[in-house]
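What follows is a set of notes on a single structure, which appears directly below.
Of the protein chains in this complex, one is absent; all others appear in place.
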Amino acid sequence: MPTRRFLLFAATLLTAFPAFAQGTVPVVASFSILGDLVQEVGGDRVTVTTLVGPDGDAHVYQPTPQDAKAVAGAHVVVVNGLTFEGWMDRLIQSAEYKGPVVVASAGVAARTFDDDAASSGQSGTDNEHGTDPHAWQNVANAKLYVANIEAGLSAADPDGAEVYRANAAAYEAKLDTLEADVKAAVASLPENRREIVTSHDAFGYFGAAYGMVFKAPEGLSTDSEASAAGVAALITQIRTDHIPAVFIENISDPRLLEQIVSETDAKVGGTLYSDALSPAAGPAGTYIAMMRNNIAELTAALGR
Amino acid sequence: MALVIRNLTLGYDRHPAVHHLETEIADGSLTAVVGPNGAGKSTLLKAITGTLKPLEGRIEMTAARTAWLPQLAEVDRSFPLSVRDFVAMGLWARIGAFGAVGTADRARIDAALAAVGLAGFGGRVIGALSGGQMQRVMFARVLLQDADLILLEEPFTAIDTRTAADLTAIVERWHGEGRTVLAVLHDMAHVHAHFPRTLLLARGMIAHGPTAEVLTPDNHFRARQMCEAFDDRAAPCAPGAGRAA
Partner (left out) sequence: MMALIQPFAEFAFMQRALLGCIAISLGATPVGVFLMLRRMSLTGDAMAHAILPGAAVGFLVSGLSLGAMTVGGIVAGLTVALLTGFVSRVTVLREDASLAAFYLISLALGVLIVSLRGSNVDLMHVLFGTVLALDDPALTLLCAITTVTLLTLAAIYRPLVLECVDPQFLASVSRWSAPVHFIFLSLVVLNLVAGFQALGTLMAVGIMILPAAAARFWARGIAGMIAVAVCVAAASSFAGLLASYHFGLPSGPTIILATGTAYLASMCFGPVGSLVVRYWPRTHLDA
């Protein structure tokens, strides 16, 4: 039936290429933090689709057919890199996406788990010798991300290069302010209260950049299982170092941390956002909001 | 009447294995059920126990307790149960799911095992028994069930003559106690010797009555005419048909 076929065709066009209908550049970002950064740089010229949404765990994410469709129709795909999205390569392959892939962390001085373990004084009993992908926790790296994203967008859409540069510059200014605030906040904490425990090793870059120590029972990925030795070591360390606070993350099961807390004098400090933003209505709906929220929680719990 | 069978048709997949059977089994009678292979003898017993639903007709029973010794028991022989515990199941009617097995009951169990020639087997696991021994254990369980209506399917298969004689003695004792016994058998000599009444089946009734009158060459011949296989092209049975058979 000609009418039906026409309607179907029109519907497909509209659903699969909304960007074209509005003339924007379709961009796919792998997770919420990247999605926010891309939106800041791209502004009105881009339509961003985020694969791992707010409160989502990119370490164990499993892509859906919708995701494949989004990737297939994208002009630019932005990923974190540093082995964060283990599932991305296969997704790109199966979606037969041939366009540019922007690795946001290109040029970042990568840390490994061993670095994290050494700096936090752990004996590395959890046996993960991988790259730490959580580079965005250091605001300086976030600026690198922004630069890479800007370059990638400009390459794919040269007409908008001016706009992208302007947006990026404005956002970088905000990041500068943020960086100063973070440093000031950490400096305001007493020297002996700069050590905390979180669920998984997500804050290595933050700790190294701003002078705090983060310890965790789970390794680099929320998928790994804790060992009794690791938990015992953590408890002992909390007791010996008098670590004052333990922070739950928005993507992890809080029970293990609560169990640890119950055996020590530490308190549950609050919720930190590590790998994902909160929903828009929440306290960490954008990257800057997320960093400010984390810093506020840290100072509130440790500032005394 | 212990059993009243009215226009009973039993079968599988709509094909009748027992076709329009009409007869009565008297209280306290000792009846052999005989017929060629595929005559519907086991099927009839299954229907009496309620395991098989009739395609047509009905069975009326007055017995309070029925005991059944099936031919192909679905017993899981690999289950780690001792002979004594297995036979003790026969006491279910009296002690149910929670009742204790008292000293008197234990004596009864031992007596039952002795009666079937398995004294001293109480501790053995059922998986370690031969076919004939398992058959006798099942018989012992029926003994303990103390039932009014006893259905036996080929109870003497795989059993040596001496034990068969012991088991026959038990059957006759049941008859003496006024219990109704129906036994499916193949050994005609045995039927003639020990069973006063016989029901000759060949998918329908051939004859039912005192053994000497039923097991005539004429009746045997008619029974042999029975076709064992189901007719794939059979038409639906007309109402009222086949009653004369």
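To keep things simple, chains are lettered A and B as they appear, and every chain counts its residues starting from 1.
Just so it is clear, a contact is a pair of C-beta atoms (placed from the backbone, for glycine too) under 8 Å apart; a residue touches a chain by one contact, two chains touch by 3 or more.
It should be emphasised that the depicted structure is a prediction, and the values quoted were computed from it without experimental measurement.
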(request) Sort through A:V108, A:L189, A:L256 or A:L298 and give me the one touching the missing partner chain. (result) A:L256
(request) Tell me which residue among A:D44, A:E225 or A:D241 touches the hidden chain in the full complex. (result) A:E225
(request) Can you list, in ascending order, the chain B residues touching the missing chain? (result) 49-51, 66, 68, 70, 73-76, 78-82, 85-86, 89, 92-93, 96-98, 125-126, 141, 145
(message) By the contact criterion defined above, which parts of chain A meet the unshown chain? Give residue numbers in ascending order.
(response) 52-53, 55-57, 60-62, 64, 125-127, 222-232, 235, 251, 253, 255-256, 258-260, 262-263
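The definition used in the following text is that only the chains that are shown with their structure count from here on.
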(message) From the mean C-alpha coordinate of chain A to that of chain B, what's the distance rounded to whole Å?
(response) 76
